[in-house]
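One chain of protein is taken out of this complex; the other chains stay put.
Showing subunit A:
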Amino acid sequence: MISLLQMKFRALLLLLSKVWTCICFMFNRQVRAFIQYQPVKYELFPLSPVSRHRLSLVQRKTLVLDLDETLIHSHHNAMPRNTVKPGTPHDFTVKVTIDRNPVRFFVHKRPHVDYFLDVVSQWYDLVVFTASMEIYGAAVADKLDNGRNILRRRYYRQHCTPDYGSYTKDLSAICSDLNRIFIIDNSPGAYRCFPNNAIPIKSWFSDPMDTALLSLLPMLDALRFTNDVRSVLSRNLHLHRLW
């Protein structure tokens, strides 16, 4: 009789702890949503007649985006989670099978990534170019796209060029006209063949207060009025350069 009671008590405790974890998780998520609401976003202002005329004269440009540590950060169950603070809720999971092993990736979206994609997709043709495997990259891009049909063009590891143990990304394969293509990537090695077609961005792992994507918006808004993106981007000092 007592053992039965003990068992019921334990089951109750287990249930309560699960409910508590659930509440904590939801609370964390709300707090994060609140923090993301805090910073000043970028407002879309209408174009002046001069700018509208200028825009009609120049071609629409292609913006190439990296995934890992630029738009998202992910880790999987077998990987030690030293980059992410324990208890930080992930935004979505991606289940892929790698070498016949099912692997679950916990993906954290960089703050403001949805807003960023919404805005820049109005200005540029977006292309995802990741050095990750296709099966993973495609699943993450699908989730980021979220039915908006803005991340349809994708390039993966097989499209990268192996180079000194890392991968470089060949932008000329996406668009032969280098006037109107540029990449945003956290690792400078990815665009070492195209240093005048790149905007550097800080690698992101877990900082919930990060505003790097929002910070890029004024620059990206202005860049679409250039005829050749290299007029601006070739001034790059490559302060982040690794090579």
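Note that a residue touches a chain if its C-beta (ideal position, glycine included) is under 8 Å from a C-beta of that chain, and two chains touch if they have at least 3 such contacts; residues count from 1.
The rule we apply is simple: contacts and distances are computed from a predicted model.
> What is the protein name, per UniProt, of the chain that does not appear here: "Replication factor C", "Protein DPCD", "Nuclear envelope phosphatase-regulatory subunit 1 homolog" or "Trafficking protein particle complex subunit"?
Missing chain, UniProt protein name: "Nuclear envelope phosphatase-regulatory subunit 1 homolog".
> Of A:1, A:78, A:209 or A:239, which one is in contact with the hidden chain?
Touches the omitted chain: A:239.
> Going by the contact rule already stated, which one of A:103, A:193 or A:214 would touch the omitted chain in the full complex?
Selected residue, touching the omitted chain: A:214.
> List the subunit A residues touching the unshown chain?
That gives, for subunit A, the contact residues 37-40, 42-43, 45, 47-48, 50-51, 54, 58, 199-200, 211, 214-216, 218-219, 221-228, 231-233, 235-241.
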